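For reference, the structure is listed below as structure tokens.
Complex shown without one protein chain; remaining protein chains in place.
In order of appearance the chains are A and B, and numbering begins at 1 in each one.
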Amino acid sequence: MSPAKPARKIKTRRDAAKRGGPGRKSAGARTGGDRADFLARAWVMEVEAAERYAMLADAMEEHNNRDVAELFRKLARIEQLHADQLAAESPSARPPGLPAGGMRWDEGEEGPETADPGDLHYRMQPYHALAIALACEKRANRFFANYARKARNPAVRKAAGEMAEEEAGHVRLIEDWLKRTPEPVSGCDDDPDPPVLSD
Amino acid sequence: MTTAAAAVPLTAQAFKTDYRPIWCPGCGDYSVLAAFTKAFAMLELRPENIAVVSGIGCSSRIPAYTSCYGFHGVHGRALAAGTGLKIARPDLTVLVAGGDGDGYSIGGNHFLHSCRRNVDLTYVVMDNHVYGMTKGQPSPTTEPDWDSKLSPGGTGLRTFHPLVIALAAGANFIARAFSGDPNGTAQILAEAIRTPGFSFVEILSPCVTFRPEQRGWKDQVRAAPVAPTDDPARAAKRIMTDDGFNIGVLYKGARKPFQPPVGSGTRLPADLEAEFSI
Partner (left out) sequence: MAETPLARPEASSISIALTGSGGAGVMTAGTMLLNAAAEAGWYGLMVRSSGPQIRGGEAAALLRIAARPVDCLDDRFDLVIGADWQNIHRFADEIPLDAASVMVGDPDQGTPPEVFLKQGPRLGHVPFKKIAKSIPGSWPNMIMLGVAAASIGLPLDALRNALRKSYKKGGEGLAASLAAADAGIAAAQALPAIPRLVSARRTDKARWLITGNEAAGYGAIRGGVRFAAAYPITPATEVLEWLAPALSRVGGILVQAEDELASINMAIGASFGGVPSLTATAGPGLSLMTEALGLAVAAEVPVVVVDVMRGGPSTGIPAKSEQSDVNIAVYGLHGDAPRVVVAPNSIADCLTATQWAVHLAECLQVPAIVLSDQYFGQTRGVVDRPADLNFIGERSRAKGGAEAYKRYAATPSGVSPMAVPGTPGTAYTAEGLEHNERGIPSSQSADHVAQLAKREKKLRLHDYGRHWAELAGEGEVAVVTFGSCTGPVREALARIAAEGGRARLVSMRLLAPAQPERLARALEGAKRVLVVEQNQGAQFYRYLRAHFELPGEVRSFHRPGPLPIRPGEIYRQITEWSRA
């Protein structure tokens, strides 16, 4: 894919290494446990990603950016579908809630596939949103690939490998999607009106 | 957990409402909201047993975005309202939330005395160094040379140092968090809520509209390189000398919270009459 040309004030692409936690050292892949543990982690990751996309969709809808809202909504549905598939595959995959103490991840403190709300802009274009999604899918792919490499349990290695493949598919999908999406024009985030006063 | 209904912990999502934030997309407060809900889920709380109290400003809109009981009061007085609520209803988990203008400027006196009083509540300030809702005026944490319409060329005033002031005034728990790390923030919030007494969590939360350069904070923040201390002198030195981007729990004391006993008196109102009778 061609490098995105983000508009002046919109920055949507980041180095994944800078992601999330403020310089927290990665504790190394937490790759112990059995297949059920792995699936639970994967499920939490997908659900968190879905919920975050839904939140971003809400934010864009509230700010009358319908195109991007729809795109985030679509991404939310895809991630939720993914989570549901995992749950269907192994009912034990679905933990009752966020694990006490929160889920720790290799890359930063949020799930590898979870988009950062800080990357949004109310005038952002679908192209920017897809760039965010692409970064998420790449992180997810890297996460599972890492998992597959380091896990000692063969069943986990197999499952993680499959997930990494799946995420790689998503990466390709979004790259194609980006190719079909017009690049943002310069000044797309201009707003002739000043911000409004509220409270 | 004492009731059957409370046996199943809720997910973070259960602490959100369908009412959509008016915050600008990109605003750090979205992530703070996410951190709130994650912390509540982690602590296995129930929304009906939490009250989120706020004043006025962008960040003070947060109560209605949670599924908890909320109180959106007047500018600068959130800590007072939260204090009254917690003292009258010690069974509730009380969080007071707001911004730097609300908490450090108009509400400065309540900040000092809440630290002193040490009521068991958690005070969260989403600090973006600017008044957002009134279109970008300098706040107490704004840099002295930051140019604005109201203070052209900057205020020329040194910035307020909320953490060291909280420490000096007696806050029992002091932490700095960064909105760009909702899970890390959730961990800090959960610890703040769990710690008895007045817990103060300053969250660096960028304003992408009036301080777009704050998008760069994510590259400046780092985990505080040292473990939390219970020694106020050490904490003061650390807080005074860091560059404002050390993230983590910076001080954690063991001071007894202020909570007068509620409901211990069992006399009837009519019993009070005796002192007036001739």
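Here is the rule we go by: a contact is a pair of C-beta atoms (placed from the backbone, for glycine too) under 8 Å apart; a residue touches a chain by one contact, two chains touch by 3 or more.
Bear in mind that the values here come from a model prediction, so they are computed numbers and not experimental data.
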Visible contact partners (per top-of-document touch definition) of the missing chain: B
Absent-chain contact - pick from B:Val53, B:Ile174 or B:Cys207: B:Val53
Hidden partner chain, residues of chain B it touches: 5, 19, 46-49, 51-53, 61, 63-64, 67-74, 76-77, 79-85, 87-89, 91-92, 109-110, 112-113, 260-269, 271-273, 276-278
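Everything that follows uses one rule, which is that only the chains that are shown with their structure count from here on.
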Centre distance in Å when chain A and chain B are each reduced to the mean of their C-alpha atoms: 28
Residue numbers on chain B that touch chain A, as the complex places them: 8-13, 20-28, 30-31, 34, 38, 41-42, 44, 56-58, 60, 75, 133-136, 178-184, 186-187, 190, 206, 208-210, 212, 215, 218-219, 221-223, 245, 247
Parts of chain A lying in touch with chain B, wherever the complex brings them together: 9, 11, 18, 20-25, 47, 51-52, 55-56, 58-63, 65, 96-98, 100-103, 105, 108-110, 116-122, 124, 194-199
